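Only one protein chain is missing from this complex, and each of the others stays in its spot.
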Amino acid sequence: MQLRGRKQVAAVGGAVAVALLAAACSSSSSSSSSSTPASSSSPSTSAATSGSGTIDAAGSSFQNTYQEAAISAFKSVDPSITVNYDSVGSGTGRSDLYSNTVLFAGSDSPIPSSEASKVPAGKTVLYFPVVIGPISLAYNLPNVSTLKLTPTLIAEIFQGQITSWNNSAIAAVNPGVSLPSTAITVAVRSDSSGTTQNFSLYLEKAAPSVWKLGSSSTIKWPSTAHAGAQNTGVASIIKSTPGAIGYVDYTDAIASGLKSAEVQNKAGDFVAPSPSAASLDAASATIASDLTFAAADASSAAGAYPISYQSWDLVYSTQPNANDVAMLKSYLGYLLGDGQKLLPTLYYAPLPSSLDQKAIAQLSQITSS
Amino acid sequence: MAVITTDQAAVDLREPSGWRRAKNQFATAAMWFSFLCMLVPLGFVLVTVIAKGASVISWQFLTNSTIPPNILPANVGGMGAAVVGTLEITGFAAVMAIPLGVLGAVYLNEYGGNRPLARVLSFFSDVMTGVPSIVMGLFIFTIWVLHFGYSGLAGSFALACLMLPIVIRSSYEMLRLVPNSLREGSYALGATKARVTLTVVLPAAIGGIVSGALLAVARAAGETAPLLFTILTVEATNTNLFHGANTSLSWQIWENAQQPYAGAVARGWGAALTLIAIAFILMIVARLVTARFARYSQ
Partner (left out) sequence: MSVTVQADPATPAGSAGLSPRRPIGDRAFQVLALASGLLVLVILVLIAITMSQQSTTWFSSAGWSGVFSIDWDPAHGKFGAMAFLYGTVIVSLIAIIVAYPVSMGVALLLTEVVPRRWSRPIVYVIDLLAVVPSVVWGLWGILILVPWLQTAIYAHVASAVNGIWILGNLFGFLNGNYVSGASFFTAGLILAIMITPIVTSLSREVMATVPTTDKEGAYALGATRWEMIRGAVWPHSQTGIVGAVLLGLGRAMGETIAVALVIGASPTISSHLFTPGYAMPAVIALQFGEATVGEFRAALIGMGVLLFLLTIIVNLSARAVIGRHARSMGGA
């Protein structure tokens, strides 16, 4: 009785396991043999110009949605190259680059001075900007369809100095809008992120006299702030708390169905976040010769959205083998070229064209030693 | 024997008083209630995972080797890469940890006895069971990944480190249960210690050892933290364990739990259901092995 039942369970369980194994092994796609950059990669036979093999990459989670879409689309562009991108975070991405475990690293900020000594001697790092994106100030006020905020107000809200929505300073920039007396609940991220880094950088630049909390991937927020992990954690706090406001990547704000505030830019306009407004903002940024820049609050153009940020792919200029050079040029070229067309559908902003051209020109600086 | 007539007024020890009986019944009810407290979350999580995962699970989901971008809906692509990754990485970890663990337990039980070295090793084996899984992952990241790159192999090392002390302890307990008379009889016939261990003791304990090992494998298959910094990720199946990044079901669930896109979350539930199914199958097999083969059990 019981024994038979157990045997039946065993038979079914065994069959399922065997079936899973058989199917998975037989229908899995061809294996990708990868190369760790330290050793030479598998030589290509036909695709001599574009290289073949696997690119391992890691870094910024802001880039992740773009990388995933690009990797998927790139398979039809060049099937001989496989790309793996892990959104493990800008810090670990850069550290992986220093130790040569990845071919390129995604990073939302340039290599900080504290890390300069970790770059191996004799190696130069090339910065390839790949994507721009707005940071949304998402809020939960059911009866307020448009909310306007100035940098000073944002700094004061996030430092806990303004605590209710019907504060006179907020009302002053929102004439005609009836603001409720609800308490302001600030939603922030407590896991490290490039979003936090660049949001705080924006506040440092745009409201320097007010913002005291510094700029870093992790900020010590006031104790009244509600913290969430990842953009989704912040988004869920905002959604479930009336009167909440928080900073979220624009792509995630859209995906979570949140409303975003209009932010006053240097020209005095109140602009809502959008891919085009972010590109406009980045277009005025001062681009250094190594293509680093800070898009936050960069532009005085009307219609520019000031809380925008950028992400780079970092590569060594000299690579140990020619195949890696070819693969990098091919994939990075795609990210800078046709891949940019994917961005608006993902709610990211494409690079301003002059910046894009400079980045494509920089590709030639990747050489094999 | 004198007949004792019960005086109605005297306390009758066979029938507990109302108050004592009430306490007893309350205690029994409380015990059943605590079982209910155990049953409820289990039922809750199983029902949720099955309900949300079943709509996503399909043959394509289990075998399609392309993991789509998070933004795409759940009917595109599948978790085949993660299934293969979990099986590969956990399988190789088991291949490393189980023989080493059993041999370690053999040393502790058969050769070590009460010698100081054996007690030290037993002590450290217990210490190792307490190492948090994230620490194992960081350890392998530092000594292996930074030099040899991300790979499924690195993940296997981290999982093997996790499994080793568990296998040692459970095998040790099983070996201890084998009666000494078996060993002594073999020695009496002139066998060497190695032969006795391999041909008499291990077969006698094999049921318990195998089931303990399977439970360790089930535990390893569900681990995420050791894989966070060791295997990177892939978008398509990588059948080569030793080269190149890989992914696993547990890793995918961890990632997808934090995504705002409905498609990614749905894939997460599907992966959760698959992972639970794998763990359950291993557990059922372990129990069957115990029932069928274990001759000496506690």
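Going in written order, the chains are labelled A and B, and every chain counts its residues from 1.
Here is the rule we use: contacts are C-beta pairs under 8 Å (C-beta built on N, C-alpha and C of every residue); 3 or more make two chains touch, one makes a residue touch a chain.
Just so it is clear, the structure is predicted and the values come from calculations on it, not from any experiment.
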Exercise for review: Sort by label and list the shown chains the missing chain touches.
Suggested key: A, B
Revision key, fill the gap. Across B:Val178, B:Val200 or B:Ile253, the one contacting the chain not displayed is B:Ile253
Study note, to complete from the structure: Touch with the missing chain holds, among A:Gly53, A:Gly133 or A:Gly228, for A:Gly228
Review point. In the complete assembly, which of A:Ser136, A:Ser193 or A:Gln264 touches the absent chain?
Key: A:Ser193
Point to revise | Positions on chain B contacted by the hidden chain, ascending | key: 13-14, 16, 20-21, 23-24, 27-28, 30-35, 37-39, 41-42, 44-46, 48-49, 99-101, 103-104, 106-108, 110-112, 118, 120-121, 123-136, 138-139, 142-143, 161, 164-165, 168, 176, 187-195, 197-198, 215, 218-219, 221-225, 228-229, 250, 253-254, 256-258, 265, 268-269, 272, 275-276, 279-280, 282-283, 287, 298
Study note, to complete from the structure: The missing chain sits against chain A at residues 2, 61, 88-92, 94-95, 98, 112, 114-115, 118, 183, 185, 189-194, 197, 200, 213-220, 223-229, 233, 236-237, 240
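Just so it is clear, only the chains that are shown with their structure count from here on.
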Check your understanding: Given the complex with chain A, which residues does chain B contribute to the contact?
Key -> 59, 62-63, 65-66, 68-71, 80-81, 83-84, 87, 145-150, 228-229, 232-240, 243-245, 258-261, 277-278, 280-281, 284-285, 288, 291
Review point. For chain A, which residues are in contact with chain B within the complex?
Key: 6, 9-10, 13-14, 16-17, 20-21, 23-25, 27-29, 31-38, 54, 56, 58, 64-65, 68-69, 71-72, 82-86, 88, 92, 99-102, 229-233, 235, 252, 255-256, 346
